[in-house]
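A single protein chain has been omitted from the complex, and every remaining protein chain is retained in its original position.
Naming follows writing order (A, B and C), and every chain is counted from residue 1.
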Amino acid sequence: MKEKKLKNIFINGAVSAQFIAESIQKHQHNTTIGAHSIFLGQVRADQIGEEKVAGINYTAYEEMALNKMYEIREAIFEKYPVICLHVHHSLGLVPAGEVCLFVFCSSVHRKAAMEACDELVERIKAELPIWGKEILTNAAHQWKENK
Amino acid sequence: MKEKKLKNIFINGAVSAQFIAESIQKHQHNTTIGAHSIFLGQVRADQIGEEKVAGINYTAYEEMALNKMYEIREAIFEKYPVICLHVHHSLGLVPAGEVCLFVFCSSVHRKAAMEACDELVERIKAELPIWGKEILTNAAHQWKENK
Amino acid sequence: MKVEILLFGRLTEIFGVTHLLLADVADTDAVRNRLEEQFPALKQVKYQVAADQLIIHGNKQLTDGMTVALMPPFSGG
Partner (left out) sequence: MKVEILLFGRLTEIFGVTHLLLADVADTDAVRNRLEEQFPALKQVKYQVAADQLIIHGNKQLTDGMTVALMPPFSGG
């Protein structure tokens, strides 16, 4: 029986540009890769009445999220000829302007990486038990809801 | 009459991970952005008979490429609600495993950035007068052709 | 028989805690009823129920030691 190896997708706070650069750098050893498709979710300073969103505080049902992510990864690997897939999501406070989601797909040709990245992002938003609490500039808050 | 301001898309040699990180960093000041879609083209060490591709040497009809790129950018801005679009393409030698194309699209919501990025990459490959000469491990070469 | 209840998102504000233990609840419907009785505000909230991490669409029988999660709409990404 194949061992189910869960990968941790969560990181504390924002995803830094440096972290993204290091991920890209690591993939330059794999010279079968011809295309990378990257998606970054960034926290917006949306206007809410008189206030603005200062940041989003993320919490998750971590154990279920990691199991679900495992299932999604397996499905994407089966559906598209991708070489690798990486997902990183923030927990805790991410200030407006910073990155809270980093999805990274690589393949030989561009179509597979792009389609896999698209589908991964859709499924992450719809299926992972993660909640974002928008913290407003006056310290009030409201709970985000994905459409 | 609107002034046509050409942006230079060409850089000498490979696009470094550090350059990509700096581009991402610069966009964190814009807190209306909620999504970034990034495409990276990486040189593959394809097997060609007994040899492998060691790198690709890029040349371009630069003046025409910049004019064409201007036209493509305008069309994409008109078609999708994107906030910004950036394209960087290598000239000269890019060793296998390194990045030769960096396309960066940002928007409020994810769909626009992803669709714009997709279409930009397609059009860049089909319409920009750029040529890649694949240098093999025995120093022979062959000319690449986009399908 | 005891089951652990996990609460997430806005539900942690309604309950004031992130988890609690319930005794003698035979199925997920019984969990919902018991909690909606104790915390009437729960009736106003849209949420899904998962038993041992599986989302339950109808009702599901529970056994000792199971974990039931009450999950408002997701907002990751």
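Rule of thumb we're sticking to: a residue touches a chain if its C-beta (ideal position, glycine included) is under 8 Å from a C-beta of that chain, and two chains touch if they have at least 3 such contacts.
Keep in mind that what you see is a predicted model, and the values were worked out from it rather than measured.
Under the touch definition stated at the start, the shown chains contacted by the missing one in the entire complex are B. Within the whole complex, the absent chain has one touching residue among B:L85, B:C100 or B:A116, and that is B:C100. Residues touching the missing chain, restricted to chain B, are 41, 58-61, 63-65, 67-68, 89, 100-101, 121, 124-133, 143-146 (touch as defined at the top).
Throughout what follows, only the chains that are shown with their structure count from here on.
With centres defined as mean CA coordinates, chain C is found 26 Å away from chain A. Rounded to a whole number, the gap between the C-alpha centres of chain A and chain B is 23 angstrom.
Separating the CA-averaged centres of chain B and chain C is a span of 49 Å. For chain B, no residue reaches two or more other chains under the stated contact definition. With touch defined as above, chain C holds no residue shared between interfaces to two or more other chains.
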